[in-house]
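Heads up, one of the protein chains got dropped from this complex, but the rest are sitting where they should.
Then we have chain A:
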Amino acid sequence: MSQPLTSTPYTGGVPAPVPTGPVRLHINGETRTLQLAPWTSLLDALREYAHLTGTKKGCDHGQCGACTVLVNGLRINSCLTLAVMHEDDDITTIEGLGTPENLSPLQQAFVDHDAFQCGYCTPGQICSAQGLLNEGRAHSEAEIKELMSGNLCRCGAYVGILDAVKEVVDKESSDVGA
């Protein structure tokens, strides 16, 4: 009792792909011109064309937050936006926040609080936390937890993430106060 599941042939042949073109992106203070198909996501442009692999792909559907980058200081899922839409924007990735020899305060806090295990969601967590700091919204633990909940961590490093973000949030607010 088998049933056929037959595809519908294309009329006029298989549609051709859209041609590529140059796209100018300002990433971490540098201007890069990449040859991209218009449907290339910002995430794929960063990873596969600019070779900035610090930004991670975890779902490609805006569900996990691993691809979080800062666009003009605001955190976005780079898998949910096309590279061609960002020619006039300032894009900051994890590589733009600090280096192994010169970590940013958030990066150092993540190391100190062991706020990661496998490390794959970590760049997205840190970019998200940096966005949170830029937004100036998170003050209490509950707010940080809620506003960091768009970034999944399968290792379950959430306690360390909270502690790391809180340390930097507290420090920044006391610096402002002083």
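FYI, a contact is a pair of C-beta atoms (placed from the backbone, for glycine too) under 8 Å apart; a residue touches a chain by one contact, two chains touch by 3 or more; residues count from 1.
Quick note on the criterion: contacts and distances are computed from a predicted model.
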Checklist outcome for this item: The chain missing from this complex carries, among "Heme exporter protein B", "Phosphate transport system permease protein", "Xanthine dehydrogenase YagR molybdenum-binding subunit" or "Aspartyl/glutamyl-tRNA(Asn/Gln) amidotransferase subunit B", the UniProt name "Xanthine dehydrogenase YagR molybdenum-binding subunit"
Item to check | On chain A, residues whose C-beta touches the chain left out of the figure | outcome: 1-10, 13-17, 37, 39-40, 44, 47-48, 51-61, 63-64, 66, 93-95, 97-101, 103, 107-108, 110-112, 114, 116-123, 126, 144-146, 148-162
